[in-house]
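Just dropping this structure here.
One protein chain omitted, others in place.
Order as written gives the chain letters A, B and C; numbering starts at 1 within each chain.
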Amino acid sequence: MSMPTDGGRLLRYVDALREGIAQEMERDPRVFLFGLDVDDHKGIQGSTLGLLDQFGPERVFGTPMSEDAMTGVAIGAAMAGLRPIHVHIRMDFLLLCMNQLINIAAKAHSMYGGAVRVPLVVRSMIGKSWGQGAQHSQALYSMFMHVPGLKVVAPSNANDAKGCMIAAIRDDNPVIFVEHRLLYPTQAVVPESSYTVEFGRARVCARGKDITLVGVSNMVVECLRARELLLDAGIEAEVIDPISLAPLDSTTVLESALRTRRLLVADNTWTNCGASAEILARVAESGGVEAGVRMARIGFAATTCPPSPPLENEFYPNPAKIASAAYALVRGNNDDWAPDPERAALSYQLQFRGPF
Amino acid sequence: MSMPTDGGRLLRYVDALREGIAQEMERDPRVFLFGLDVDDHKGIQGSTLGLLDQFGPERVFGTPMSEDAMTGVAIGAAMAGLRPIHVHIRMDFLLLCMNQLINIAAKAHSMYGGAVRVPLVVRSMIGKSWGQGAQHSQALYSMFMHVPGLKVVAPSNANDAKGCMIAAIRDDNPVIFVEHRLLYPTQAVVPESSYTVEFGRARVCARGKDITLVGVSNMVVECLRARELLLDAGIEAEVIDPISLAPLDSTTVLESALRTRRLLVADNTWTNCGASAEILARVAESGGVEAGVRMARIGFAATTCPPSPPLENEFYPNPAKIASAAYALVRGNNDDWAPDPERAALSYQLQFRGPF
Amino acid sequence: MPAYPAPDLVRLYRALRLIRRSEEEIARIYPTDKIKSPVHLSIGQEAVSVGVCDALRADDFVSPTYRCHAAYLAKGGDLKAMFAELYGKASGCARGRGGSMHMIGLDHNIIGASAVVGTTVPVALGYALALKREGKGRVVALFLGDGATEEGVFYESLNFASLHRLPALFVCENNFYAIHAPLAKRWATARLCERVATFGIPAHMIPQSDVLEIRSKAAECLEAIRAGAGPAFLECHTYRWREHVGPGEDYDFGYRNRDELRPWQDKDAVSTLGASLDPGERARVDAAVEAEIAAAIEAAEQAEWPDTRELHNYVYAD
Partner (left out) sequence: MPAYPAPDLVRLYRALRLIRRSEEEIARIYPTDKIKSPVHLSIGQEAVSVGVCDALRADDFVSPTYRCHAAYLAKGGDLKAMFAELYGKASGCARGRGGSMHMIGLDHNIIGASAVVGTTVPVALGYALALKREGKGRVVALFLGDGATEEGVFYESLNFASLHRLPALFVCENNFYAIHAPLAKRWATARLCERVATFGIPAHMIPQSDVLEIRSKAAECLEAIRAGAGPAFLECHTYRWREHVGPGEDYDFGYRNRDELRPWQDKDAVSTLGASLDPGERARVDAAVEAEIAAAIEAAEQAEWPDTRELHNYVYAD
């Protein structure tokens, strides 16, 4: 992890992303940015705004709607020595380029015996639906975590967003970069100078002795809010942000869980074969059982995301649900405490409002 | 589960698949079978041979090499009331049609409020490489297990193969049907009449009191062989075949693990976010920890499948490795017992020999 | 161009007007946040859906894109069910599980729309395959945008449709933009029809968005398709008046301007066809349309939310 040399200032996540990209493009002429809509006046919710003016159309360009071929082009360009950043406004669209990402990008370094490298960053947004429904609401990172050769990161704050972006661009491997739209307006202190956040190191965001909460991406924020609610019930939760999902620092989670003896993983996706399954499995197989660590997961309801508001509310985890699940783990299942509804309501993250 | 009315006879897995398909095509004129090479003289390793003659080119036909569109066509035909079976000679190629399978097939029933059904069977083969390397060796079922709306089955013997095939064809949902090539020549007693094997019910293949081994697809066979090796060391393993992965009957696994207090899951794929992760997570969160069930997973090495024979050997799990891992769970990690090499060698499954 | 008898013109006008006014109402309601779903309006593009769907038989199918309100209504889709779906209510055509981009109406043979561009093209061909086997001369009219032609699945679909002589009418609504990206940034050439023809598919370009021309060309194609000639292709030039998604206009952000819009407004099907009708007749149609829309909105406002206990319904069919 390279250390920032200045104190920094408050910056939004979206601006931190853009700043990280701009600094790398400045530093390294091999870096280029492309994808549907990166060069329009909305600039991927602002995260690419201004880059076309700064770096010109050879290094910042939109594409035809051809996700599969564009991914192949990115991979080939990366093999040839360039460093592409390929942007998708929704992670759902990565389903159109799984073949290139998994059959080529993930495997090329290995399957050609080290002869090539694929320094590729694939940015994609995930979100909380706002009526977007079934096909515009998925967070598919566990599919990429499954496959050796890919790295997967999901920073939860502006500081990590910039540092991970710079690290991803400098990485000689394909990195799936996951950005939650609700995080875009959130601010953090971000150094002006360039720095990297190392992959494979989880961060303990809040200390606590009673339970370990692991949140992925935006769920870190919701876990921190759940932590507040839990304090009302006298429960001190430790909150961990894995930051990168592949490599995954399960050691930090394990150490915490061995101390708190309870582990709850909150994820932005379905639990089956998800990141939450992987974290539980690792803790279970490396000492968690012997230490009697009680474990649970919370994620999307095991159904397709419904756009109707009341159903949508039920579909997503939120701080109150996380707090309740945590309470049950700590105090036992019989006691069904729920956080004070008014405080819980306050703790909801303001939802993105369409149209997008 | 509909019960077979006759005693049956020994039948190979490949023939059981074909028989199941033929019986359903006979019974239900809406069923049709298509995909690359289903109608050639090799007939998908024999599993579709003769069907063209029996049912004609309107119901059995090859396709252009257009996996994405062909999957869409299958989905639309299913919605329109037909019952397609779409065949892929390798599971790796499903990466070309993830968008259709996940964004449409999995979601259509839900996202149109129940207005349509997608009675689609997607057959694909997995295998043990024999020099086929990186892109012809993947078993990607955990990606499908992740997504609500899909069913996933991976029968490990001829009897289940036929019963699952008939059940899959009759199911009103998209079913990802996973067939391990090494199982094709294996025989079992298979009734001549039609029957179904219900999804979501694991089978205990062998009883034992010391450890629970769960094998997926061909790994059931390897677990049964590992069981033999373990008997030499005085360890009695219980072997469980989940048969279907979604829905996944983790209850049967849990009950067994609560009894044996050790659980080892052997999978045909990488462990990260795999079926093995899901099984461990479920046991951990539903009583396994309280009961002190020690757990581990074994699967592909966390790298890209190398075709060079010595590397390939290292890459795959096998009965000896499963037995060693089981031994370590039962007796503790310090003791590194290994099965008698000669017996272990005998227990290797005869590999498929190319060209394929 | 065949001459159209008056009743036909009234019917066409009614459909155009219903779509235009429904979407204007959606745009009006949108800022109240009662429609919590991203809306892609067809205002300005109605002639394509109406011209094509008017030429279809009731038992033919239509496959709309996510910009689906126009084709849904043109094919006779239930207006109440559409508004209820926009509102996320249980009486919605997809019971609140779809939203604006996933209208469906199987009682009028309207295939469900999808939010992922291009994905419904092969799905619609699956319906066409079933119709071919059925042998009753039924056809699927499938819509796609100019952007969708850049997806590989479009070409795979053309090849398959032609190879199997499927009863499918491809209707490309070329509005010159994919979100904010103009054709010149996405298409190597504009020779789309010529390209489609190399698949053995008759392809016709209709440049002026004239609803009668669209209707008659579609009818001509449909006749051949029903006779077993295999698929046909229409490229209909048209223009989206509003922003890509959402209720507003967007002529002030640099990617396009009102000069481009004006000629399209001048030949707007709703006004020109309306002006050609008997004023009394027109007024009657307009009033009926307003009443129908008002009733649909009122019904949507009053309708029940889906029961949250039913969250897990429809994951699997049984």
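Keep this in mind: contacts are C-beta pairs under 8 Å (C-beta built on N, C-alpha and C of every residue); 3 or more make two chains touch, one makes a residue touch a chain.
Please read all numbers here as calculations on a predicted model, not as lab measurements.
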Going by the stated contact criterion, tell me the shown chains that border the hidden chain.
A, B, C
For the chain left out of this view, which of C:D107, C:E194, C:E260 or C:D278 touches it?
C:E194
The one of A:L33, A:L49, A:V87 or A:A108 in touch with the missing chain is A:A108
Given A:K151, A:R297 or A:K321, the correct residue touching the omitted chain is A:K151
Just to verify: which one of A:G35, A:P64, A:P155 or A:P191 makes contact with the chain not shown?
A:P64
Where B:D37, B:D172 or B:E255 are the choices, the one touching the absent chain is B:D37
Take the complete complex as the reference. Which residues in subunit A touch the chain that isn't displayed?
58, 63-64, 66, 68-82, 84, 99-100, 103-104, 108-118, 148-149, 151, 172-173
Interface residues of subunit B (partner: the chain not displayed):
36-37, 40-42, 62-69, 92-93, 95-96, 130-136, 301-304, 306-311, 313-315, 353-356
Identify the residues of subunit C touching the omitted chain, counting contacts across the whole complex.
150-156, 158-163, 186-189, 191-192, 194-195, 198-201
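The rule we apply is simple: only the chains that are shown with their structure count from here on.
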Centre distance in Å when subunit A and subunit C are each reduced to the mean of their C-alpha atoms
36
Geometric centre distance via CA averages, subunit C-subunit B, whole Å
42
By residue number and range, which residues of subunit B touch two or more other chains?
99, 103, 110-111, 148-149
Indicate the residues of subunit C shared as contacts by at least two other chains.
92, 96-98, 102, 114, 116, 152, 314-315
